[in-house]
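Notes to accompany the following structure.
Here the complex is missing a single protein chain, while all its other protein chains stay put.
Going in written order, the chains are labelled A and B, and every chain counts its residues from 1.
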Amino acid sequence: MMRRVSCLSSCIVLVVGLASAQSGSELRFCLRNEPKTFNPLLVEDDASETVRYLTGGVLIRSNRQTQKLEPELALSWKLSKDGRGITFQLRKGVFFSDGTPFSADDVAYTVKQMMDPALHSPTGDAFRSGTGPVNTQALAPDRIAITFSAPVAGLDQLFDQVAILSAHSPIKEKAVLGPFVVADYKPGSSLLLKRNSNYWKTDSQGHKLPYLDAIRLDIQPNRDIEVLRFKRGELDLINSLDSEYFDRLSSSSPNLVHDAGPSLDSEQMWFNQVGKAPIPNYKRSWFRSTNFRRAISLAINRDDLSRVVFNAHARPAIGPISTANKFWFNQELKADLYNQQAALAKLQLDGFRLQNGTLRDVNGNAVEFSIITNSGNKYRERMAVLIQQDLQKLGIKVNVVTLDFPSLIERISQSFNYEAAILGLTNVDIDPNAQMNVWLSSSENHQWNPQEKTPETEWEAEIDKLMREQASSSDPKKRKRAFDRVQQVVAEQAPFIYLVNRNALSAVSNSVQGASPVILRPQTYWNIERLTVTAEVAKRP
Amino acid sequence: MSATRKLACGILLVVVITALGATWIAPADYATQFREAPSAPPSRHHLLGTDEIGRDRFSRMLYGTRISLLLAPTAALLSTVMAALIGAVAGYLGGFWERLAMGITDLFLSLPWLFLLITVRALLPLNVSPLLSMLVTFLMLGFLGWAASARVLCAAARSLRHSGLLLQARALGLHGARLFAIHVVPTLKPILLAQFWISIPVFILSEANLGILGLGVAEPLPSWGSLLKELEGLTSLGDQPWKLAPLLLLIVVVTSFQVVLSSEEVPA
Partner (left out) sequence: MLWRISRRLLAIAAIVVLGGLTSATLVRFAPGFATDEQQLDPRLSAESLQALHQSHESEKKVFLFYAAYLNRAWHGDLGISRSLNRPVSSLLRDRFPVTLRLVAMGLALGWLIALSFALTSALARVTAYRFFAIALSGALLCIPAAVLALLSVVLNTPGYLAIALLVFPKVFAYSRSLLERAYSSPHIVTARAKGLGRLRILCWHVFPVVAPSLVALAGVSVSMAIGAAIPIEALCGVAGVGDLAWQAALARDLPLLVNITILVTVATLLSNSGADVVGHALRAQES
């Protein structure tokens, strides 16, 4: 009898435990800024992207952990041989959050909207490899073929960013297919997302997903306060944690913090090579010299940058692709090792000489230049100061100038009134085609010398050719070969001096079940539909 | 001179001498990075520990004192003089001039001067020396910091205009600028001194905040403002209380300034 009672009690506890673990409750974390838009096609800031990820339903999802593509609203898909088209077989019996049925019409509508030139959708621009219109053909209510005017590299991968809109819903983009729906928005304060009761996904036991009832996103730009609130238990996770806070949290609660290793993001420095820039000609000739740029790269101690600035939560960067991007990274490349002697030797090839502790060029001009970076980013400011010290050993005087972001953008993209700059690149996509506009010499984002009418150097012409080659091919191996060569040229010519790849750091409270932080964004809640919070947190006011 | 005032003078003298002698007293150069010991606690080698990139905090505090102690009072003096010239003269003259001056003052108080500061930065060459950048910063602060106290001075001068004191002085033949200089300004002295000593820490802190525009002290030169910015990582102060040293020094210096400058008259 006693054995039966205790067995029954255990069962009850187990069931209650499971139920409470899966009972939902509310997940809380912070947005660093106000979302600028709730229209998923117009997303260009982090906060809006977070909302899109949590509410949007996509045809194909890139699993952030395995980095492989998985079917979502599309059961399967087929790419055309010429790389211009894709045909989707869609799931049946799926409904938008307002009950409107999902069909091929909605996919067609979304794609047409996205590719509308008047909309200027950043999501759509990623597909815009040619100038012609996109053709959508609903072959059946659950089957659609989409054809673009030119081949689109990594076409299937790009659909991970396309949240499907309803063509027929009266509430337009407010009707969503994702696990959550926007329930309440207090501008400047918080955003509440509630469970989408029409969400199509279930777990392996047939339970409807998501497990959570709600997500509260508080708008909090200050990282100190974010960490404080996390420590107090007011927040359940910090999606992107700075290295100094990582160490502070780690000292008191090591099990709450996660270092997933080098992320896809990079920090880099470059010199202004623009012909019409209002800088002295002798400086322009330094910056245009490959030997000069390579020498500067050799003179920078990247190990110190990683260790001192990022508390060892970063790795010396090698090129435009992080080592974490296993497929696309060129394994043949090695980081420039810190070597002052080698740096001086390279400079001497161009006639630079060290005289009384000052480096002078062939005409006797003392080597002095300024580095601009955005103020408020203490890591970039510190990197600039360390680089200042490293280059001082070579007799180079560096002036560090921090500017507010609009002033900085104006200098690097309009007036070109700068000499060197340090900025970072946030890589959301593992496919390097997303960096097309950085590498094409005619592009506005070709930072060191934007909008060249024709490539001004042979190596830039080669990069242009290689980037177009990989963009027009649907063969991953061919693309990889082309982009490997791009990485090789960049390493040789150093238009960007890559400094570090920061690690993907995050913090997750013990109350959150199912989290498995990764390097790809969003690091902590990529599997949001399967996360839960424990019952203790459920009692939180 | 009271004992408190003597003590305050002594403190200021010690601070000034130490700051001027930073080159000999500081254990390290303000820019030297001890990269093996970033964010180190106080020790025999680093009395106040090191900052996030391994620079000796005590050395940086000494050098920073030199710069801030010279420039902040200069800017404060400038803003006080401007407040006196605009506010006090307007209150003394009254009528149209007072209305015009106060209208300009109100406008001045409302405008986003941040953009003027950004424009000034843009006009300076990027390779400007850190000292020149600091000088420009504090001059700008001095030129822009007069408006609030100008209003108070105007009100005080207005009250004096019809007072018995000025009536008597006019009866004795004093007029215009002489009357203003001999009788109005000394009477307004306590307010002018208040404006002066308030401005010193306000400008020091403003200089730190102007770093966001590229103004302020350029790395690696330290200033009190840049040292105080470390306090914004408030959550670390519990573990690293030595970061409070620059704040304590600033409080001591500002309080000493106020004691030295305040009136010794005993209230009735």
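The rule we apply is simple: contacts are C-beta pairs under 8 Å (C-beta built on N, C-alpha and C of every residue); 3 or more make two chains touch, one makes a residue touch a chain.
Predicted, not measured: the structure shown is a model, and the values here were computed from it.
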{"item": "Residue among A:Asp184, A:Asp203 or A:Glu444 that touches the chain left out of view", "value": "A:Glu444"}
{"item": "Full-complex contact with the absent chain, from B:Ala37, B:Leu139, B:Val202 or B:Ala245", "value": "B:Val202"}
{"item": "Listed residues A:Gln205, A:Asn363, A:Gln414 or A:Thr454, member touching the removed chain", "value": "A:Gln414"}
{"item": "Which residue of A:Gly99, A:Pro141, A:Pro278 or A:Pro406 touches the chain not shown here", "value": "A:Pro406"}
{"item": "Missing-chain contacts mapped onto subunit A", "value": "34, 36-37, 44-45, 117, 120, 122-123, 125-126, 128, 186-189, 218-222, 224-225, 228, 404-411, 413-415, 423, 425, 434-438, 443-445"}
{"item": "Interface residues of subunit B (partner: the chain not displayed)", "value": "2, 4, 99, 102-103, 106-107, 109-116, 118-119, 121-122, 147-149, 151-152, 154-156, 158-159, 162, 187, 190-191, 193-195, 197-198, 201-202, 204-205, 208-209, 228-229, 231-232, 234-235, 247, 250-251, 254-255, 258-259, 262-263, 265-268"}
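One rule holds for everything that comes next: only the chains that are shown with their structure count from here on.
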{"item": "Inter-chain centre distance, subunit A versus subunit B - centres from mean C-alpha coordinates, in Å", "value": "43"}
{"item": "Subunit A residues touching subunit B - in the complex, by the definition given at the top", "value": "224, 227-228, 244, 248, 304, 307-309, 368-370, 372, 375-376, 378, 381-382, 384-386, 388-389, 399-404, 407, 417-419"}
{"item": "Residues on subunit B engaged by subunit A in the complex (per definition of touch)", "value": "31, 33, 35, 38, 52-54, 118, 121-122, 126-128, 130, 211-214, 218-220, 232-236, 239"}
